[in-house]
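Written out below as structure tokens is the structure these notes cover.
One protein chain is absent from this view; the other protein chains keep their places.
Chain lettering (A and B) follows the sequence in which the chains are written, and residue indices restart at 1 in each chain.
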Amino acid sequence: MNEVSLLHGFLTIGALLFGIGLIGFLSRRNMIVMFLAVEMMIQGVSVSFVAWGRYHNNWDGQVMVIVMLAVAACEAAIAMALILMVFERSGKLDIAVHQRYREDNQPEYVDRDLPPPEDKAQVWPNLTPAGVEPEHDPEETAYRSHV
Amino acid sequence: MFELTTWMVLIPALPLAAALLTAALGPRLLKNKSHLPAVLCIAASFVCASILLWQVYQQTDDDGVPGGSSRVEKRLDLWTWAAVPAAMTHSGDSATDATTAEDSSFDFVIDVTLRTDPLSAIMLVMVTFVATLVAVYSIGYMNDDPGYWRFFTYVSLFVFSMTMLVSVSNFALLYVFWEAVGVCSYLLIGFWYQKPEASAAGMKAFLVNRVGDFGFALGVFLIWTTLGTLNFHDTEVDGVITQPGVFGQQVLSDGDYSSFPLATAGVLTAICLLLFVGACGKSAQWPLHVWLPDAMEGPTPVSALIHAATMVTAGVYMVARCTPLFVASGAAPIVVACIGCLTAIMAGFIAITQTDLKRILAYSTVSQLGFMFLALGTASLAGVVAGMFHLFTHAFFKACLFLGAGSVMHAMGGVIDIRRFGGLRKLMPVTHATFLLGCLALAGVIPFAGFWSKDAVLAAVHDAAHGDPSTNALFTTLYWLAWAAALCTAFYTFRAFFQTFYGEEEIPEEAGHHAHESPSTMTIPLMLLGFLALAAGALGPWFSNFLAHTPSLSMERLRGAEHAGFHWDVAIIGTVISVVGIGAAAFMYLRSPGTVSALTDTMKAAWLYQLSYGKLFFDQLYSVFIIWPLKILAHIFYVLDMLLIDGLVNLCGWLPRVFGAVLRPMQIGLVQFYALAMVLGLLVLIGILLR
Partner (left out) sequence: MSSESLLYAAATVLGAVGMWLLLPRPGERLRWGGAAMSVVALGLILSQISPLGDMLSQSMFVVLGSVTVIAAAAAVTFRNPVYCAIWFAMMLLGTAGLFLLQGAHFLGVATIVVYAGAILVTLLFVLMLANPRGNAPYDRLSWEGPLSATAGIVLVGMLTMTLSSVLKSPTLADDLPSALLTAQAVGSGNSDTEQAAARNGGQDILSEHHSASLGGRMFSAHLVSIEVAGVLLFAALVGAVAIIAHSRSVRSDKQTLAGKQAMQTPSTNGRAGA
């Protein structure tokens, strides 16, 4: 097998994953999708690590990827917790909720050209509660906005 | 224990201790007893000074010859204040110059050295004596003043500075205490700082003195660069003179400064004139005399102590101390004599028409200081002795007059204008009597102290007028001008005296119903000083004999001039002139008051009255020619400062703000825009790196 070509191919894939993840991170507004994009960038780096490890016949690249897996897991845990909290407060997963850090006297960002509402209602998968149905808290469903 | 050196240390140390004690305890603990440390310590200091004088006198006694050659000098090295190695005083570029390279080996050392010799012993006694009396007097005068403790702190501090000033043996320390007495003077002139006139007068005194002190400092620098030392005395190591002092034995035995290669007559003249500028500032000589009359805004005891008896004579003391330098320079003493005589007659002329009792006395002080400088300017032993003697007697009778004026002021509720009161001799008999003694001494009536000292001064000038032919004519002129000044003195003194104590009894309404004789704490010092104004003249022969033992006054070149004997013609002219002056005053102010207004009108027509009354318009001249240009310059600089400097500084603050204002709209607070900016920057960076 042509080792250099293998390296080339894997590094190319890694670069593509990184770039696409970057695009996602920069352009998407849903915090969860942004998080996915970041994970994608990490994945691109992982691919590159493994490729270099193979090329140099060295374990360190793979060990590094394992550490990155652990870090990604931590990241996921914290990020999900934070996102949940923000969602509970604002009822949105929109990153534009966070814009209080702007300079004084700057106007607040508001979406100017909102897309027209979709005509057909989107079907969402829903988690069915297992076991006996718990008592519903009317407050809990009342204060959440519909995304 | 009871060595000479003990007293030398105790004399300044006691007032310093009093000052510290009063400052520390006065406001809370001592309060109305704040005078206790000051009076006790200054009195103890006077006792020490008397013992010192006695011990010094005993040492002069051994040869018994008047003006004998024995030199009495005692030094006490306390510690080294500053020492700079020779390598540091010259940076090496002077090595090309042969003469300066030779001088560059001097170490710059300032030792805190106290010295005593007849000159400083007399000054110490005089200063502490007057200070003691003034302190006692102040107990009564300053009673109930809110700044009671502050007053005695300042006075003690002043006595410390003044005793140190006359004790030190080094120009650097002399300068330090020269400034210290200036500071005390400033503090005491502005003692009632709530009064705008008082604080302005304090400022004026300080600023005018700054001009003089600047010259003095330059003179000290020039002494250092020329002579390589600032010490008065020789520096000895194991009995070998390693560095001749400015007035050291080696210089004095040579009689000139030939051992200093740089000390040519021209340089010495420059030194002397610069030192004399300092003396002019401190001793209020023309053209720096303007501060002294205004200094009368201070409390009257201060005027008596600082601005009549002691501090203003520091200049005279310094010039007398530097006699060897002045003699060696040749030209400088003539300048001193001319300035002194000019000041004497000018101040006398101004004093004739003043109406403020204290101002009259202030101008009289300026005038008498002029007499002293005139005597010193003859550059003869007789002249120096006469000048110092006049200083000595003047301290007593002028202090007596000032304290008397203060007593009057105290009784009149602060009014000091002689036109507003009169006929006080019944009301204040003690003040009247002592004031009369002072006036007679000031006018120079035989046998009062002032007669003898003024006689000695004029005799010295008379001798100078018949001495060196090249300066004969000049000194003859000065001699007759001095007589004119003496005539003015006699006239204005008794004008003030008659207007105050004779005529119809007249009391200003400020005095209220308690116009009365002053308390005994005030009258006892008055009586003592009055007695001395009468009797101090008797010390004359002893004084000149004693003073001649001062090392710096016993050099060979001074000895050439014989001690000025008693000149009958001088005595007769003096008596006649004083009698004429007193008589004119008596005629105008007692006999026929109508002549006063007639004469005033005549004088007004000739503009003489306005000149005199306006103090020769020196203040106005200085305003126009010095203060206004400086103010205009200051305004120009202010505008420059506002526009240029502040503008630059503000620009430095304004530019980032504008830059920030341009960039601020980018801070919209959306995280991804920042990320996008980062990525774009990263792209540029990677593009550059991968290229």
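Everything that follows uses one rule, which is that a residue touches a chain if its C-beta (ideal position, glycine included) is under 8 Å from a C-beta of that chain, and two chains touch if they have at least 3 such contacts.
These numbers were taken from a predicted model, which means no experiment stands behind them.
The missing chain, though absent from the view, touches A, B when the full complex is examined. Although one chain is not shown, part of subunit B still touches it, namely residues 670, 672-673, 676, 679-680, 682-683, 686-687, 690.
Even with one chain removed from view, subunit A keeps its contact list with that chain: residues 1-13, 15-24, 26-30, 32-33, 35-37, 39-40, 43, 46-47, 50-51, 53-60, 62-67, 69-78, 80-85, 87-96, 111, 113-118, 121-122, 124-127, 138-140, 142-147.
We take it that only the chains that are shown with their structure count from here on.
Listing the residues of subunit B that touch subunit A in their complex gives 664-665, 667-672, 675-676, 679. The touching residues of subunit A, counted against subunit B in their complex, run 22, 25-27, 34, 95-96, 98-103, 105-106, 109.
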